[in-house]
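One chain of protein is taken out of this complex; the other chains stay put.
For subunit A:
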C-alpha cells in the first residue's frame, strides 16, 4: 500500500484504457494520484503500483475523484469500492 493513501484506501479509481483518450482532465484534478505521460495519458503517480489501471485513493481525495469521474469526457473512469 502506498504511503499517500494510508493503510486502508477509500476506494480504487479504475481507468478503462479502451475509452481513455488522454485528455488530461483526471491528471489535472488528481495530481497526487496521477501523472501525465508524454502522450497525455494518465499514469499512476506511484511507480510501485502493481495494477496500473486500478489506483487506490484515500478519503482526502474523494471529492477530486468524484469530479474526475464526472468530468472525464470519455467516461473512462469509475470508482471501485472495497467489499
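To be clear about the criterion, a residue touches a chain if its C-beta (ideal position, glycine included) is under 8 Å from a C-beta of that chain, and two chains touch if they have at least 3 such contacts; residues count from 1.
One rule holds for everything that comes next: contacts and distances are computed from a predicted model.
A.B. asks: Choose one: "Extracellular solute-binding protein", "Sugar ABC transporter permease", "Protein CotJB domain-containing protein" or "Ferric reductase-like transmembrane domain-containing protein". The correct choice is the protein name in UniProt for the chain not shown.
C.D. replies: Its record in UniProt gives the absent chain the protein name "Ferric reductase-like transmembrane domain-containing protein".
A.B. asks: Residues on subunit A that touch the omitted chain in the whole complex?
C.D. replies: 19, 21-25, 28-29, 38-40, 67-68, 70-71, 73-75
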